[in-house]
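Only a single protein chain was left out; the remaining protein chains are all shown in position.
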Amino acid sequence: MSKFIETFKKMGNDSLNQDKRNQKIVFWLFLFPSLFSFAMVQIIPFAIGIYYSFTNWSATAQFSIDFVGLKNYFDAFQDPAFLYATIITSVYTILNIMLVNVIAFSLALLVTSQLKGRNIYRAGFFLPNIIGGIILGYIWQFIFNYFVPRIAAMAGFTYLAENLMLGNSNTAILAMVIVSTWQSAGYIMMIYVAALQNVPRDLIEAAQIDGANAWQRFRNITVPMVSQAFTVTLFLTLVNSFKQFDVNVSLTNGGPSTMFMGRAIKGTTLLAMNISDTSTISLNTAQAQAKAIIFFLVLVTFSLIQVYISKKREVEL
Amino acid sequence: MFKNINNRIILKNIAEMLTIGLVVLFLVPLFLVLINAAKTNNEIIQTPLSLPTDWSILWKNITNIWSNPNLRYSQALVNSTVITVFSLLGITIFSAMAAWVLLRTKTKTSMAIFMLFVAAMVIPFQVVMFPLVKWFGIFQSFTGIQMLRSYTGIIIAYIGFGSSLSIFMFHGFMKSIPHEIEEAAYMDGCGKFKTFFLIVLPILKPIYVTILILNGIWIWNDFLLPMLVLGKGTPVQTLPLAVNNFAGAFLVSWDLMMTAILMALVPIIVFFLMAQKHIIKGMVEGSVK
Partner (left out) sequence: MKKILTIISMLLVVLSLTACAPKQEEQVVITFKQNKPEIDEALQAYAAAYEEATGVKVNVVSCGGGSCTLGDMLKADYAAGEMPDIFPIDGPDSYKQWEAIIADLSGEKWVSDTSVEYVVDGKVVGFPVAVEGWGMAYNADLLKKAGIDPSTLNNYQAYVDAFVKLDGMKAELGIDSVVSMAAGPGMYWVTAHHNFNSLLSNGVSYGDLSVANKFLAGNIDQTRLNDYANWVSLLFKYADKTVLTTGNYDSQVGAFLNQKAVFLHQGNWVDGNLTAATFDMAFAPHGSSTAVTDGIFVSAPAWYVVNKDSKNYQAALDFLNNLVYTELGQKYMVEDAGMIPAFVNIELKPKGKLSQSVQSWTADGKVYSWNQYLFAGEFRDNVLGPIYDQLAQGAVSVDKFVELFKTALTDNAK
């Protein structure tokens, strides 16, 4: 009898193991294409890049590549421009996160409501995301250098009429925030739109029947439902702001100069541009690698903290 | 006060006006691109704000770009389309698959891999730029699979770079799909593959199309990665590579650049408008029940 039970148990276990094995196969099978491509272009090159940061690699024709240990990292921390870039990037990031998310969410609410032209509006807000590079810089430089002063003069804002926003490093940072908000609000809006579309209509209808007004419905149903989109958008805006390069280069080119620690330096060079300049202007590609890895470690810490906190606040259906 | 129907209509109209105003404001720079594409280079530099006097210049620019033998624009258009389409298919399908198993499998390995994908979004491109090219070169000499200067390499590259964000977003939105739906499918005898492709994926349509659009824009306009992996002046060129020479070191052909941007914009707008209705048809009715 016990043998029967044992065999029976084993059969059950076998099928359980088989199931587990199948699950494992499916897991790796589903994961493989993404993981392979990801390893090929991100993991392996990054590992190579980390190795290079401990050498005097220049990416050009060298007689030899020599190991220098932590020298590039020490030098990076002692570079005033790197320190300044860290400060200014943090300021820019905080401003940008706030502005982009507030505007993107408001726009998303507008284009998912019952407005007549909402499809066209959606497209309209999203199109700025397509313009980049030197055209972006050219158009917006023209707007800030000629358009804004003239309009400000007509409206009586003498400060703006006489002082160019791009002519002073502090206002130039604000200009960058404006341009990058313009460029990415539509992008972030699309994510909020997808989330808002997910809010089940019957829940809202039930609440309406129960007598909840628009604000209560918004606060108690819509907002929690959208919170998982919020994790995504907060993370994206944090990371993208910290990594900002394109608008930086094309709009301000590292910016008008300013005084920092007693010397004149470029006033709006964010971290990504500082890293790039370290490679192309200072011709110190290995140090640029070290800076980039420091950048990575700092940002990864911040963003993982942010994701962790956000996920805790999410409401799972 | 809001219960009054007249007031509600007035409020709606105000909201509509406000939105139209915002859209117009947002599109001013694009409008500047449009009017400047129909001017000569000198006119653009002297009077960027003026309306064009001769719209036929726009047509002349378009035909110039299209038929210029040095640009091979139509070939670049085909290449860009092929690369974008295949990369998008790869990114979206593979990322959705990966996100799903990463979400449904609650092991430490699965969490670690997910975190790896997310953390990679933080890597600045400068770090991997040149090692990537070097690695592709080494890989192709060892395996014989052409990675540089070929479709394979660039498509794998896009799948690799696009998977982090896409997996992250799919992961975030897949959480709202209740387990009951999938369990019901298993009860009905569906295997994992069927469950995923026939039940889960259709529910994700809005976010799927959103991810398609977000990745599509980036890939279509991308210059740097194709410059590194495909090379400039090589047989396989994308649109941004082909039109890059308009920006000279001293002499920039703004008129041709603006026109080229408009030409690249058209497929994006068409794609966006077509994709819109798939986002709208949400999962609101039916699937939860």
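Residue numbering begins at 1 within each chain, and the chains themselves are lettered A and B in the order written.
In this section, a residue touches a chain if its C-beta (ideal position, glycine included) is under 8 Å from a C-beta of that chain, and two chains touch if they have at least 3 such contacts.
Here the structure is a predicted model, which means the values were calculated and not measured.
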item	value
Touch with the omitted chain, as defined above, among A:S58, A:N119 or A:S227	A:S58
Sole residue of B:A76, B:V101 or B:I155 that reaches the chain not shown, by the stated touch rule	B:I155
Candidates A:Q42, A:N72, A:T112 or A:Q141 - the one touching the absent chain	A:Q141
Touching residues on subunit B - with respect to the absent chain	42, 45-46, 70, 86, 89-90, 93, 129-131, 133-134, 136-137, 145-146, 148-152, 155, 193-194, 197, 223-224, 227-228, 231-233, 235, 244-254
Residues belonging to subunit A that touch the chain removed from view	58-63, 81, 133-134, 138, 141, 144-146, 164, 166-168, 252-259, 263-268, 277, 280-283, 285
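By definition in this document, only the chains that are shown with their structure count from here on.
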item	value
Residues on subunit B engaged by subunit A in the complex (per definition of touch)	2, 12, 15-16, 18-20, 22-23, 26-30, 32-33, 48-49, 90, 94-95, 97-98, 100-102, 105, 110, 113, 115-124, 126-128, 130-132, 134-135, 139, 156-157, 159-161, 163-165, 167-169, 172-173, 175-176, 178, 192-193, 196, 206-207, 210, 213-214, 217, 221, 223, 247, 252, 254, 257-258, 261, 264-265, 268-269, 272-273, 276, 279-280, 282-285, 288
Interface residues, subunit A side, partner subunit B - complex	22-23, 26-27, 30-31, 33-35, 37-46, 48-49, 52, 59, 107, 110-111, 113-117, 119-136, 138-140, 142-143, 146-147, 182, 185-187, 190-191, 193-195, 197-198, 200-201, 213-214, 228-229, 231-232, 235-236, 239, 242-243, 272, 275-276, 279, 285, 288-289, 292-293, 295-296, 299-300, 303-304, 307, 314, 316-317
